[in-house]
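Data first, discussion second: the structure below is written as structure tokens.
With one protein chain removed, the remaining protein chains of the complex are shown where they sit.
Moving on to chain A:
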Amino acid sequence: MKTPLTLTVNDRTHVLDLPAQTPLLYVLRNDLELNGPKFGCGLGECGACTVLVDGMAARACVLPIGRLAGRRVTTLEGLGTLEHPDPVQEAFILEQAAQCGYCLNGMIMTTKALLMHCPSPTEAQIKAALKHNLCRCGTHVEIVRAVQRAAGLRQDEDTL
């Protein structure tokens, strides 16, 4: 079924004439040229495509756009810029939490969602929240540190 659909992404409104079943990720990457969210497994398993929908973490590869009428989508591009990165992005840079970096979009977006609902998470809560975001390079320790830094639970003295 094709119905023109209004989608708000990073505070900009787009009118899309696409089948309602189209996965959000395809629209973001192909039509809106927002390549922060990555295509990983395509089945909602790895989390590389994570975006925020109304402030909640969501897996864009399995989310049909028909489900998003009236919702607000935020991608990595909507968090901050090179000059003014979001505190979460800044923390990931400072902690050098990337190796290949493919999973980082999902790590950052999930962290953002976590901190919005739980500003001072314990280490266990952080690990639980990121459990279903897969990283195959092995920067897990740095990622947990980055989340703690973004939450203000970690100061500069341990790094640099």
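Here, a contact is a pair of C-beta atoms (placed from the backbone, for glycine too) under 8 Å apart; a residue touches a chain by one contact, two chains touch by 3 or more; residues count from 1.
Just so it is clear, contacts and distances are computed from a predicted model.
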Record-based protein name (UniProt) of the chain missing from this complex, from "Cytochrome c domain-containing protein", "Multiple resistance and pH homeostasis protein C", "ABC transporter permease" or "Hydroxymyristoyl-ACP dehydratase": "Cytochrome c domain-containing protein"
Residue of A:Val62, A:Leu94 or A:Leu153 in touch with the missing chain, whole complex considered: A:Val62
Among A:Val27, A:Leu114, A:Cys135 or A:Ala151, residue touching the chain not depicted: A:Leu114
Where the missing chain touches chain A, by residue: 1, 3, 20-21, 41-45, 47, 52-54, 56-59, 62-67, 69, 113-114, 117-118, 125, 128-129, 132
